[in-house]
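Quick one: structure below, then a few questions.
Omission of a single protein chain aside, the complex is shown with its protein chains in their original locations.
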Amino acid sequence: MSYIHVEGLCKHFDIRLKREKGSLIRGKKRVQALQDVSFDVEQGELVGYIGPNGAGKSTTVKILSGILTPDEGTVTVGGRVPWKERKAHVRRIGVVFGQRMQLWWDVPIADSFELLKEIWHIPDNAYHKRLAELAEALRLEDLLRTPLRQLSLGQRMRAELCGSLLHSPELLFLDEPTIGLDAVTKLALRDFLLWENREHHTTILLTTHDMEDIAALCSRVMVLGRGQKLYDGQLSELLSRYDTQRILTVRYDRMPVLPELPAPVSAVAENETLRLTCRTADLDMDTLLPLLQQAGTIRELIVQPQNIDHLIAAMYQEMGL
Amino acid sequence: MQTIRLYGKSMAMLIRSQLQYPASFLMQTLAQLVMEGGEMLAVILLVQRFDHLNQWTAGNLYFFFGLMAVSFYITECFGRGITGAFPSMVRTGQLDTLLLRPRGVLTQVLCSAVDPRRITCIAVGIVSLVLGSRLSAIRWSFPKILLLLESIFCSFWLILGLFMIEAVLCIYSVKSVELANTLTYGGRSACQYPVDTYPRTLRILFTVVAPFALVMHIPASHILDKPLFAWPAWTAFVTPLAGFVLFGVMYLLFTSAMQHYRSAGN
Partner (left out) sequence: MNAYYAVFRLRRRLETQYRGAVIGGLICQVFFGLILIALYRALYAGKPQMLPFSHVATYVWLQQAFFRMLLASDAELMDKVRTGGIAYDLCRPMNLYGFYYARILAQKLTGCLLRAAPMLLFAALLPEGWGISLPVSLPALLWALAAWVLGLFCVSALENITMAFTMRTLDPRGMQAMMNLLMMILAGNVLPLTLFPDSWQPVLTALPHAQLLDAPIRIYTGEYALSQAGLILLRQAGWTAALICTGMLFWRRNQRRLVIQGG
């Protein structure tokens, strides 16, 4: 059996409505957060879990980590049912919520780690070895004596990650881990996650809105929408379905004379630069190139696929999300 | 044992972090002193005007007041996770974080906050206890000291249990927090005077529902050698256990509320 096995998972929430004028009791609205979701994840896999807001990503993570009990369906993680054996289960998992801190605000992060060691019953040896390893990989060595509140957002995120990994979990859930981080920190964090996955064979499930994270880390993605699983497979394959547009940027040495272009290609001129957008199928370089050359002397020509965020937006739109 | 160790370590860290802001800490501690001092002043002024309350002399009343102050503020100090911090833990989702750790939820809630500012309130209570003991000319003996300590210890669990009502309501996302306050803060205000002050309904309330009378007043009346009821002396050692009973009931309710939390989600 797979490491994570999810079958027929259903979960609904009752949302209490505002009381109507005149009635005494507030009404309820039933929201189906998850509808018959099934998937399997093997040990050591790095899986991206994407979908628009409210798709049910967090609900899945909460069920898998034992915080929530589902209405229906079977879930086992490493042979255990998360919500039935909460303490035994959480001992082996790590969870990082991008916007929620578990470290203590006013004390040096090393002190927070000491307390986490106590909470998780980590033996001395294992703790010191693991802390040294993580501190090096996350470049935290010089910050261990600094109170959390004095750290920058990126440093804080790294400290959080370190805290969540101290007990060497075999499964790691990351909920929007790179939210609000600068480019350098983001790259460092991705490197670290790849390292952790390679070095310790840690299974990682990542939910994010940052498609670059997914592209850099996960070969497999699952798309969730309105509580249902819509796609499960390679990221490249998913993208190729929606990757139907190309953008041509042509820079001339002076203002170009706008050429007559075939109908499906649209063009916008801006000073010396001409920007063309067209569907991949209509992109006929043999016809286009001479036309473009007539317009002036070309200094630079770039052909780009569309931004990954646009692809996902197109996908969501097609799926009616 | 491990739980106590964890609690000790958590407390040490929380207190260290509060001392990071010494000025604010001092100011708030002082405010607490003035607050509890004000409460005591009210008792003193009443005693000035009325001399006594039923058979209780001024000294007796200070003793009752001190017992309540010490017990109540020890609870607010060490039980801060339940008495103050819990609603915001539910609101901000901090409770989820606790569920992700291999420890009991209530243990972790209690480990997550402490309120050392209450120390001045406890001090006022101790002063009042000493004053009351002097004025009442209590003949202290070993069993009496034991009884006093037992009463304070059981009161801690009683008051913690009462505050857990609010916590349970909070998990079910009921917003009428004020209602829960009637038993906690209302109980404190009422039961800083002996229970025989009040009419029957209130007496029953404070004996059966929120058993302050069993946990505080019966032992205190024995210490003062003016037993509330003509029961044998050993009963004074038994009645405070009602505090544990109440806490036990609330603990069960808390556990089932957590089950609800985990199945209803948020």
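Labels A and B are assigned to the chains in the order they are written; within every chain, residues are numbered from 1.
Operating definition for what follows: contacts are C-beta pairs under 8 Å (C-beta built on N, C-alpha and C of every residue); 3 or more make two chains touch, one makes a residue touch a chain.
Values in this document were obtained by computation on a predicted structure and should not be read as measured data.
Student: For the full complex, can you list every visible chain touched by the one that's not shown?
Tutor: B
Student: Please pick, from B:105, B:202 or B:264, the residue that touches the omitted chain in the full complex.
Tutor: Residue touching the absent chain, from the options given: B:202.
Student: Taking the entire complex into account, which one of B:15, B:30, B:146 or B:249 touches the absent chain?
Tutor: Of the listed residues, the one touching the omitted chain is B:30.
Student: Taking the full complex into account, find the residue in B:53, B:124 or B:162 that is in contact with the omitted chain.
Tutor: B:53
Student: Since one chain isn't shown, list which residues of chain B touch it in the complete complex.
Tutor: These residues of chain B touch the chain that is not shown: 21, 24, 27-28, 30-32, 34-35, 38-39, 41-42, 45-46, 48-54, 174-179, 181-182, 186, 189-190, 193, 197-199, 202.
Going forward, only the chains that are shown with their structure count from here on.
Student: Counting in whole Å, what is the centre-to-centre distance of chain A and chain B, each centre being its mean C-alpha position?
Tutor: 47
Student: In their complex, what parts of chain A are in touch with chain B?
Tutor: Spelled out, the residues of chain A in touch with chain B are 11, 13-14, 16, 33, 59, 62, 65-69, 83, 86-88, 90-91, 93, 95, 97, 100, 102, 104-107, 111-112, 114-115, 118-121, 147.
Student: Name, in rising order, each residue of chain B that touches chain A in their complex.
Tutor: Residues of chain B touching chain A: 2, 5-6, 9-10, 13-14, 16-18, 20, 92-94, 96-97, 99-103, 108, 173, 259, 262-265.
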